[in-house]
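Only one protein chain is missing from this complex, and each of the others stays in its spot.
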Amino acid sequence: MCRWLAYSGTPMLLDTILYKPAHSLIDQSLHSKLGVETTNGDGFGVGWYSEDNETPALLRDIGPAWNNRNLREMADHVRSPLFFAHIRASTGTAVQQSNCHPFRHGRWMFMHNGAITGFHLMRRDLTLLVDPALYADIGGTTDSEVMFFLALTFGLEQDPPTAVARMAGVVERAGRDHGVESPLQMTLAITDGESLWAFRYSSGHTSRSLFYSSRVDALRRLHPDVAFLRDISDETRLVVSEPLGDLPGAWNEVPESSYGVVQPGADELYPFTPEPASSGG
Amino acid sequence: MCRWLAYSGTPMLLDTILYKPAHSLIDQSLHSKLGVETTNGDGFGVGWYSEDNETPALLRDIGPAWNNRNLREMADHVRSPLFFAHIRASTGTAVQQSNCHPFRHGRWMFMHNGAITGFHLMRRDLTLLVDPALYADIGGTTDSEVMFFLALTFGLEQDPPTAVARMAGVVERAGRDHGVESPLQMTLAITDGESLWAFRYSSGHTSRSLFYSSRVDALRRLHPDVAFLRDISDETRLVVSEPLGDLPGAWNEVPESSYGVVQPGADELYPFTPEPASSGG
Amino acid sequence: MCRWLAYSGTPMLLDTILYKPAHSLIDQSLHSKLGVETTNGDGFGVGWYSEDNETPALLRDIGPAWNNRNLREMADHVRSPLFFAHIRASTGTAVQQSNCHPFRHGRWMFMHNGAITGFHLMRRDLTLLVDPALYADIGGTTDSEVMFFLALTFGLEQDPPTAVARMAGVVERAGRDHGVESPLQMTLAITDGESLWAFRYSSGHTSRSLFYSSRVDALRRLHPDVAFLRDISDETRLVVSEPLGDLPGAWNEVPESSYGVVQPGADELYPFTPEPASSGG
Partner (left out) sequence: MCRWLAYSGTPMLLDTILYKPAHSLIDQSLHSKLGVETTNGDGFGVGWYSEDNETPALLRDIGPAWNNRNLREMADHVRSPLFFAHIRASTGTAVQQSNCHPFRHGRWMFMHNGAITGFHLMRRDLTLLVDPALYADIGGTTDSEVMFFLALTFGLEQDPPTAVARMAGVVERAGRDHGVESPLQMTLAITDGESLWAFRYSSGHTSRSLFYSSRVDALRRLHPDVAFLRDISDETRLVVSEPLGDLPGAWNEVPESSYGVVQPGADELYPFTPEPASSGG
């Protein structure tokens, strides 16, 4: 299991979001409160969009985030309007750069907290469903990356919610085929550099924690004294595995079995249901 | 492409073979003479058998062998009658521990120099031929590891030469299917901890260099003054990508398209031919 | 701060001591119970004596112990009568191999849990006290390594308790010189490959936890059903930052301000007092 954070809004120095908060993601790498593991030290990754390249930049490494000097440096020097950060607690697969989130395909990024229970049993079946044209680009060995490639296969770049619903459906079918009762556990963040989709779902409806930040204009009225809130646009939004602090009114749980869209204009929240896949498909 | 070394014989401190020779494998990591690349700095691995465990020990890391302190330490402290060492020059796949040779399955070890040309095109087809019961154990992303798993699928543990011939056959068929003329380039070392099989083959009959050391009794007669030769048994044998020094008479080229067996009793050398696989099989 | 373990006795597979116990050192790397930090993930080291070399072997790496594959391999293959293991939680100095314990000098090993408070202020003063002939061998930047070099300077190889007492004395004087009230916090393990010295001391008499295992013959009588106890000699002894399990009667706290000697024949326990150093010395 892991912890992650997605930011969209006013271009922001990564440090402000990754290190400064009382219960920052870096703090969570040592002392997660709501995660399955308290320690998330099996690698990390940060991905961000910059002006010079429509493809996001990735910084990923296999050591813990809390002592990584290159991450500390980038946080002090990189400003971005949209970035992902992920700290990993391996559920058994190797600690290697290609298993660190976020994963990237063209301008898309994807990161995951959770697991496919019994992935070892169904790895082959699931991998075979990946578009043969994409298969050779699988770079690591995680369930998470296979989920990403399945979503790409099912049209992620055209319609993320439908692609994720189909991906979840084939994972649950593979679970049934292999006698695994509740195979899927996921919180997901996906972006194309403009919109951000966040999903919270698990087959047993006991999904890992996921929160989104309140509307900035409402927060500003609640906390007129918080300088940070004056510096960010109304459109600014964070989606996080666990709250970064305890500012009253700042954090809202993403409901079980739902997904949200952070986008230019009003954000949206919808129920999420996997698209059932018939066995033998 | 890569360089490798396999040792079988009198239990020997790794240092004696890995570091001491004038053109040792460590020297080859910086200055290979016969390799496709002069530098082999994309990770390394050493595997050895010890008394306490029938499964070999592996030490693998992603940095260059020449500056690795843990390798230096093990070389000074580990004595073994049978060990493999490999230095990697990536042909494009990620530099990560799971892509470092030797690969291991139970008591078997496998290492490779060479490449499957067009592997990106045929990775899916080849991986699908791996025994489904083994598929989920594939830990990295190299062509070499897929070759190992194909050989395991085709009975490596019962009959190495036949399993390797079948593996080579399906690689060449995959090449034909994808329009790659000479897909396979390989020198291989394989062991179960007792015997050692070494193969030299390429589809275009332009195989990478491979050498085996001369019989120790003959060498001793040639060089009665070389102390090292007095310390090792008649059964001691090295197989190497390139000679470790220039002792006259010490090194013999493994012939094109052949394989040798180093084993208790007389060693053997045979021609090697892939077992053709029919398309669609 | 850190956690460590020292073993002396019947030659033992490292795995038996490092991984097998319920609250093994590897478990402590994720979930220390008595340490200042719960996570000790800033590098690790293992040092052991083997038959082929009177100098101990070191395996040290900068990632966490809990996910390190090379450590897992060595634990499965290395058997030793005397070994040290250390997991690090950096108190600020860099996470690099040269800062990982144990440190080594010839056949001697040294490892430390604790810190010199205000080390940044007194690093220069303390380093200048190191024997000029040894100075250039300082390989890292920790307070711990400077403590080792000071002890070497003060005759560690001739008389460890006296050398450590003098080292502690100059650290406390440097503290006074720089206005640091309680500068020294230490539990230390030191060995020459035959005897093992373990120290527990802090300037404020609030030393970090340290335990030693009970006499094996007594434990055997208490627990005649514990197979492990039948496999080890009466001389076998463990000294650990925190108990590896909860076997009744197995663990005894090293008293505040004392040191013990594990050696051929009867082990010993003595009070420890720094040798005061006069200012300006």
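A, B and C are the chain letters, set down in written order, and residue numbers restart from 1 in every chain.
Definition applied: a residue touches a chain if its C-beta (ideal position, glycine included) is under 8 Å from a C-beta of that chain, and two chains touch if they have at least 3 such contacts.
What you are looking at is a predicted structure, and each value in this text was computed from that prediction instead of being measured.
Contacts of the undisplayed chain with the visible chains, over the whole complex, involve A, B, C. When the whole complex is considered, the residue among B:Pro21, B:Pro64, B:Pro81 or B:Pro102 that touches the unshown chain is B:Pro64.
Within the set C:Arg69, C:Arg107 or C:Arg123, the residue that contacts the chain not displayed is C:Arg123.
Contact between chain C and the absent chain runs through residues 94, 96-98, 119-121, 123-124, 127-128, 132, 135-136, 138-141. Listed here are the chain A residues that touch the chain not shown: 13, 50, 52-53, 55, 57-61, 69-70, 73-74, 76-79, 97.
Residues of chain B that touch the chain left out of view are 30-31, 37-39, 41-42, 62-64, 66-67, 69, 90, 94-95.
The criterion applied here is as follows: only the chains that are shown with their structure count from here on.
Comparing the residue numbers each copy contributes, chain A and chain B share more than half of them at their mutual interface. Separating the centre of chain A from that of chain B, both taken as means of CA atoms, is a distance of 41 Å.
Residue positions of chain B with contacts to 2 or more other chains are 97.
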